[in-house]
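Missing here: one protein chain of the complex. Every other protein chain is in place.
Now for subunit A:
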Amino acid sequence: MIVKYLVLTCLLLISTAGLAQKISISVRNAPLEQVFDLIKKQSNYLFTYNSKLLLQSKRIDVHVTNETVEYTLDLCFKGQPVTYSIRGNQIIIKKRPAPENEPATSPQPRTANSAEKKNPGPQLLEEMVKTGYGKTSTRLNTGSIGKIPNSEIEKQPVNNPLAALNGIPGLSGSQNNGLPGSGYKLQIRGPSSIGTTPGIIPDSKILYIIDGVPSATNNNSQQTIGSGSALSEKGNSPLMIIYPNDIESIEVLKDADATAIYGSRGADGVVLITTKQGKAGKPYITAHVQTGVNLLATIPSMMNTRQFVDMRNEGLKNDSLTPTLDNAPDLMLFDTTRYTDLKTLLLRNSAKTMDAQVSVSGGDSNTVYLFSLSHYLENTVFTGNSGYKRTSLHLRLSNNSFKRKLSTQLSAIYSADHNESIITDLASTLPLPPNIPSLRDSINNFTWQQAGVPYQNPLALLLQPYLARTRNLITSLQLSYKLSKGLQLRSNFGYNGVSFIEESKIPVKSLNPYTNSNPTGSLFAGKNNFNSWIIEPQAEYSGDIGNSKFTTLIGSTFQGLINNRNSLNATGYTSDSLPFDINNAPVVNTTYDQNVYRYMGVFGRLNYNWRDKYIVNLTGRRDGSSRFGPKKQFGSFGAIGAAWLVSSEPLLKKLPFISFFKLRGSYGTTGNDQIGDYKYLDRWASAGRSYQGNSGTVPTQISDSSYSWEITRKLEGALELGLWEDRLFIVVNYFRNRTSNQLITYEVPYTTGFSSIAARNSQAVVQNSGFEIQLKSKNIEFKDIKWTTEMTATIPRNKLLAFPGLANSSYANFYEVGYSLTSTNGYKYMGVNPNTGVFQFEDRNKDGQLNYQNDYIRIGNLDPAFYGWFKNSVTIKNWNLSIAIEFKKQMGYSELYKVYALALPGTAMLNQPVAVLNRWRNPGDKAIFQRYTTVSNSPAAEASYRLLQSSGSYEDASFILLRNADISFNFPEKWFKGRYLKKAKVYMKAQNLFTIAGQKIFNEQQQTPYSLPPLRTFAAGFECSFSK
């Protein structure tokens, strides 16, 4: 079973903030001399030793990325009969003196297992993970950090890096709709805030950091213009601007130990995005080109004309009405035999994608560079010409100088995207009647009415373009200087500039002249600029005291952000013949606002490591933020994390199948200031319009300047277990986050003049707890065949722990202590009454009336019961196949809800999904949908209103989704020996391939029923690398 082969890849990286140059080595079962060679090649150290000394040394596995030479040497010499010392650039190898507390020689028999166990450690454990202001190895990490490396990202044909975050326990994400650039929501460890609108949980306030620079936009909406866009809620997803394949790894920091160093910004978790670095050596060129298609997935199948007309007639009959011109224009005046399939008219089945990148990297032992250029194209499934384009440039330079004391690292990403879309999601027009008259007349003009009945012409929506363009520059400079042994001074300087420009047009031609007597065109334009800078001076000192190592870090942050938002609405264009130019517009309304954010913090970390056995990590931070009113600006946060590597204890060495066993835990506080700027002020702004030439001002918010930091107390305990040389690796976490002093836009009744107070601390304490389980297994590991399996599962639980004063607050009817935030109050749904054909609900106090005071029960917990991933990767010779399956057990909005929230089946001019045919018709029928109705005052209409506030609004919305599949073939490297071409690979990958779900009518992951669901993506490509 012992794999007697040697895979050798060697990378030299000169790192960001190393004491000296840092190196990366990955070897298995290699003799020490070979490792020395590698170190020698990539540093200017020389080795001095007597070859005889090495005869007794063992072959070793070393896997380090971007580590110091000292660290690497420590690993190499662990358990060896030799040790080393450094003099200048000389590394001297000598015989290891016998340790005082251990017998000089081990009498144990040399079994395969014990031999392996003395190795420095398998690959998995030495994998580096980024932490706040540093990095650590999986082995020594005290916090909870999930990592997605580039090898996972590149398998996924996704356009947004957030969509690539597959399989991190505790993390859930969803895409708003299937248009490129639409928003992507992420949540780490459950909803922590009771939020603005009772019952509607707000987005998580995750902090996004790209190469050390906090994203100026985070994942917040950038949209400024009044017309909105088909991209829905969020508008263009801000992080989509980063090209996924420029990313080396994405780390998700979850617990207090990992996030407390971000203090006030780490409450909802931190996502660190690190871009790729260059590799020293001759110029190495890598290029890939990939093309693909996006296919339309689940979209509601709507009734045809026959079914629609029957529904309408049945509805009228149910209401004892006869069709008249008033109540049934769609039957009396439209051709009831005409049929238009709007789905095929408006949506294409597929859209193309194209992705290409070329990168060059190289350098010598002092300077390393990487430059890449990429371009991405995606069309949409809307008819018409909409599509998305993105071009990205990425540059990374690192340099060591002054005898390797000064290290400089520059990173710059510049991306520009161009998103051509339209204002309205075409899928929203699916409920138009299927017997809608011909949408174009004999001379190809739009039609708008038939026999005096006006209707929406969906084709006209294609004439209402929406264009969004983003320019994003993220750049950081990291300087570090080694002042003396162990002491390093460094500073990051970062800048993020975002310019987001939008434009949309509503031409006269796209407006119904029968419902607008004087249709005039309008133009909307918006500019949203962010300029953010950050300076973070730091000092780090590491040293040894006896058998223990410690590292201290102190630093501070100075950050500023200026956000300028301009929006413009020009109206009154009487004709489309003139260009839509502001100068031609009779009326122009503009708005402008500027938000200034200043933030500073002082932070520190003390990491103490006793013989790699006991590790304690203390972090603390004091923050000040301009988002708070006077005297409330500062807050302190801190955490303690600890790990005990039980497998390093002699006791456990007697259980040879346990290769690694670590217990870790952490507790601490983090905060949140993401509430928006100036919320403590009573603000007045221009009313935007004039009253007979007089301008006016209006109050824009009610404030309460007493609010202060939101605090999340995070507790975590975890067990990490490696069995059989870590062939099976298990991590089990328990976490418990308690968020108190919640900083929210506080909902109030409108008698206050507004629907909410701009910012206030709620008394609610919300707890998110749960288990996260991660299992990695190397099922088969031969030279030519490898099979690995990874499974993650999260079992979350959300609970409102306490809410003093809830009963008299505006949240009283929505939340209940002891229950999940996602649950609510409502009637108990009892199905369709077989006699009356109307939805029925439980009258709990049996007073013959239904009202919320007496008959509500707790309903609709939408927390997932569990969710997770099941991933498999099989490599056979040069072939690799990977499959990732996502599963989620949860309650969601029911299909009944989605149907009735939009319209009553039976009402005029509104089509319904075919599934609604399963309705009540005659006494005794058992049906899912109630009897059709066409009026607002029928019992069925009233029941449908209650349905939306009942348990009938929720049902099992679990799903199993084949989220990703990837197959690739690497051409054997021996083919390229002596050629410029060094590597070549062909691959195919697919996303959202196949779903098993209980909900059939609408896409199970979408809450908005008539919007474009996420698409099914296929792509194939070719990658090759050249070098001399």
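To be clear about the criterion, a contact is a pair of C-beta atoms (placed from the backbone, for glycine too) under 8 Å apart; a residue touches a chain by one contact, two chains touch by 3 or more; residues count from 1.
Assume contacts and distances are computed from a predicted model.
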Name of the absent chain as recorded in UniProt (options "Bifunctional protein PyrR", "ABC transporter ATP-binding protein", "RagB/SusD family nutrient uptake outer membrane protein" or "Autoinducer 2 import system permease protein LsrD"): "RagB/SusD family nutrient uptake outer membrane protein"
Residue among A:Gly753, A:Gly848, A:Gly924 or A:Gly978 touching the omitted chain: A:Gly753
Touch criterion as defined above, residue of A:Ile554, A:Val817, A:Met830 or A:Ala865 at the omitted chain: A:Ile554
Touching residue (missing chain; options A:Pro283, A:Gly543 or A:Gly696): A:Gly696
Which residue of A:Ser438, A:Asn516 or A:Asn547 touches the chain not shown here: A:Asn516
Selected from A:Asp37, A:Glu70 or A:Asp593 as touching the chain missing from the view: A:Asp593
Touch list for subunit A against the chain that is not drawn: 198, 325-327, 333, 449, 451-454, 483-484, 487, 489, 513-518, 520, 537, 539, 554-556, 558, 571-572, 574, 586-587, 592-600, 602, 624-626, 633-634, 677-678, 681-692, 694-700, 702, 704, 747-755, 757, 807-808, 810-814, 851-852, 904, 907-909, 934-937, 941-942, 945
